[in-house]
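Every protein chain but one is kept in place in this view of the complex.
For chain A:
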Amino acid sequence: MTTAIFSFYLFAFVLITSAVLVITSKNPVHSVLWLIVSFFNAGGLFILLGAEFLAMLLIIVYVGAVAVLFLFVVMMLDIDFDTLRKGFWKNLPLGLAVSGVILAEMVLAVGVWEPARVVAMGAQPGGPPAGMSNTQWIGAVLYTDYLLVFQAAGMVLLVALIGAIVLTHRTREGVRRQNIGAQIARTPGGSTRAVQPAIGGGVDLKGMDK
């Protein structure tokens, strides 16, 4: 139990510290790296709750895929820090207003928090029925009770995916695309011709310029 409590505070401390460092680091790439550290620690918290499937999924999806693409984009951005800092005082009131709203919401949420319903630290809330692993339990719930919501979420992602491709795709003129099928299907018979030109006659190149 002490190990669980120690691990909880370790993960929680590192999670919050790295989350703060995400917004305070000057270098955007360092920000993304801190974000990855915080994702990873959130996965640790899931494991402490006994939700190992969610923990692994969090790491696979967020750390393994989403954050890589973040990093990919941020690394290639050419960021000028002087222009970034220029608007600081101008945008400060707006930023304060947004953070004020979020703070008020958090205060309201904590206000309705009932300590009695909170499970003891280290205790695993609920748990799958006997003979079922966590993974099977999630699958059984997700594909029966919440099938419609699950499929709808999938459709939203699909629409976003297709939208991104439609918005960024452009057809460029004058590009000679590789046709792998045609390349592989090519045979010596179709590409070469044995000729025996007469002296001074030359070779007719018609049909050979493909």
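Here is the rule we use: contacts are C-beta pairs under 8 Å (C-beta built on N, C-alpha and C of every residue); 3 or more make two chains touch, one makes a residue touch a chain; residues count from 1.
What we mean here is this: contacts and distances are computed from a predicted model.
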Candidate names "Septum site-determining protein MinD", "Amino acid/amide ABC transporter membrane protein 2 (HAAT family)", "Sarcosine oxidase subunit gamma" or "NADH-quinone oxidoreductase subunit H"; UniProt protein name, chain not shown: "NADH-quinone oxidoreductase subunit H"
Sole residue of A:4, A:20, A:98 or A:132 that reaches the chain not shown, by the stated touch rule: A:132
Contact set of chain A toward the excluded chain (per top definition): 3, 27, 29-30, 33, 36, 52-53, 56-57, 59-60, 63-65, 68-69, 71-72, 75-76, 129, 131-137, 139-140, 143-144, 178, 180
